[in-house]
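Worksheet: one structure, shown below.
With one protein chain held back, the other chains of the complex are shown just where they sit.
Per-chain residue numbering starts at 1, and chain names A and B are given in the order in which the chains are listed.
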Amino acid sequence: MKPRTRRFVWIGAGLVAVAAAATLILSAFRSNLVFFFTPSQVYAHEAPQSRPFRIGGLVLGGSLERVPGTLTVRFKVTDTAATVPVTYTGLLPDLFKEGKGVVAQGAMGADGTFHATQVLAKHDENYMPPEAKAAIDAAHAHSGAMSMPSLHEARAQ
Amino acid sequence: MTSFFEMGGYAWYVWMAYGAVAAAVVAETFALRRRGHRALATARMMREAGGDADMDAIDSGGAR
Partner (left out) sequence: MIVNWFRYASPVSFYPLAGRLARGFGALAAVFAAIGLWIGLVAAPTDATQGDAYRIIFIHVPAAWMAMIVYVAMALWSAVALGLNARLSAMMAQALAPTGALMAALALWSGAFWGRPTWGTYWAWDARMTSTLILLFLYLGVIALRQAIDDPRRADRACAVLALVGVVNVPIIYFSVQWWNTLHQGSSISLTAAPKMAMLMLAGLLVMTAAAWCYCIAASLTRVRAIIVERERGSGWVASLIDIGTSP
């Protein structure tokens, strides 16, 4: 083997080794790389019990209620299989909407309610002008189909 | 025209993002031009100084 070929073989072998190491490290820390847990995971006790974590899913349609005179809101987060009630005091992001994606940071209370300290909106990767959106929504309303464009993102793993 | 700059109420975010890109492109373009000129000037000085005896002294603070 020519020295030049040998060097390239070593570079290739080194890359394979580094890739293998990275794969092992990533799979070992897989659970810690998760940004949020779905409601199904919460009920399956896969989410941390003793420390705060993030819960993610869709805001259940019709579940948002505001406590009058305060900034406190209640809503339910769902992944369509399971649903967790959430309570939060503070300003909601502009894109927070029923039927849309949400990620909330906080901890489970003894009452089975998730007490959020921060609420983030999770939008999808679809971009369209308002007229197109209106047309799609009208078509959905007509056919009676549920409009949950970001449902696949909130799926349980 | 004003409505263009208002960006539907998102002016701060949109123009902070676009402004940073514009500033970065301008800054890199000027830095590159300067680096090219400096490299040639340093090489010229070295030649006039005769050989590469003292290249670090000529080069200090130079070409980046």
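Miscellaneous remarks
Here, a residue touches a chain if its C-beta (ideal position, glycine included) is under 8 Å from a C-beta of that chain, and two chains touch if they have at least 3 such contacts.
Because the structure is a prediction, the values reported are computed rather than measured.
The residue from A:Leu26, A:Ala44, A:Val67 or A:Ala81 that touches the chain not shown here is A:Leu26. Along chain A, the points of touch with the absent chain fall at residues 4, 7-8, 11, 14-15, 18-19, 22, 26, 30, 33-38, 56, 92-96, 100, 103, 118-134, 153, 157. Contact between chain B and the absent chain runs through residues 4, 7-10, 12-14, 16-18, 20-21, 24-25, 28-29, 32-33, 35-36, 38-40, 42-44, 46-47, 52, 55, 63.
Operating definition for what follows: only the chains that are shown with their structure count from here on.
Look at where the CA atoms of chain A average out and do the same for chain B: the two points lie 41 Å apart.
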